[in-house]
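What you see is the complex with one protein chain gone and the rest in place.
Up next, chain A:
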Amino acid sequence: MNTSVDFCGINFKNPVITASGTFGSGQEYSQFVDLNRLGGVVTKGVANVPWEGNPTPRVAEVYGGMLNAVGLQNPGIDTFCERDIPFLQKYDTNIIVNVCGHTTEEYLEVVERLADENVDLLEINISCPNVKEGGIAFGQDPKAVLDITQQIKKIAKQPIIMKLSPNVTDIKEMAKAAEAGGANAVSLINTITGMKIDINKRDFVLANKTGGMSGPAIHPVAVRMVYETASAVNIPIIGMGGIVNYEDAIEMILAGASLVSVGTANFMDPQATVKIVDGIEEYMKKYNVSDIKELVGAVHEK
């Protein structure tokens, strides 16, 4: 039985990776999870300099999910390279660095700085709904997606994954633009913009007013978007959005994802990732699946 995945020329022992922003750089969750068991760790977004992020409250629970507006607080690329990369290198798992910026130049600075670092892939966050400049501004217009993808691709030494926003009319157009720009892969979906109002205080729960919704409630939206994207592009897809158990992960793979990112589920159960790894193996045994590749996009043939 083969659970390993060749993704952009890099071998993943299994398709389970973490979702950016939910797992730090793995240090905190390594108390609960043997990181060696994961296909990869996707780090929290890192910028050229430290970012303060948004005021609090930054998180709120909603039915079957949560909203966050952390605003990409991060310690900056220098600290990241000195502290976080060496930590992750101790483990036999792929390192995927999520890159964020306010401007194209800021993204490029981080990508350039990572060129000589021992990391496996870069995920470019052009879809954060919680920062005013950059982030999603790059991810809602196919021309902007094409442009930033091309510019990053020119200087990146690692394969690049463009992380797409669901807050668009047609995610296929964004995926096609990323592919045309030379992206090696796309990941989707980032969070869905939402809002929660405290009726007792008659005020917004989040200081940022809006936040990105994640968690099991958004899973069907994510599955639909991964399915649509898989039918529109030829580059591989990382599927994410509300995956909390192996069934959700298998669904995402059947819709067309080669890898799956587990995010909010970590908050629900710190051991969610490894439980999903185990569950996928059980599923493959039960249905006599000899190679996980058989499952990727399998529903498209029907």
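Quick note on the criterion: a contact is a pair of C-beta atoms (placed from the backbone, for glycine too) under 8 Å apart; a residue touches a chain by one contact, two chains touch by 3 or more; residues count from 1.
Definition applied: contacts and distances are computed from a predicted model.
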From "NADH-quinone oxidoreductase subunit H", "ABC transporter substrate-binding protein", "Maltose/maltodextrin transport system permease protein MalG" or "Dihydroorotate dehydrogenase B (NAD(+)), electron transfer subunit", the hidden chain's UniProt protein name: "Dihydroorotate dehydrogenase B (NAD(+)), electron transfer subunit"
Chain not shown: contacting residue from A:12, A:51 or A:246: A:51
Absent-chain contact - pick from A:15, A:40 or A:65: A:65
Missing-chain contacts mapped onto chain A: 21-24, 27-29, 31-32, 44, 50-53, 56-61, 63-66, 68, 70, 73, 75-76, 79, 215-216, 264, 266-271
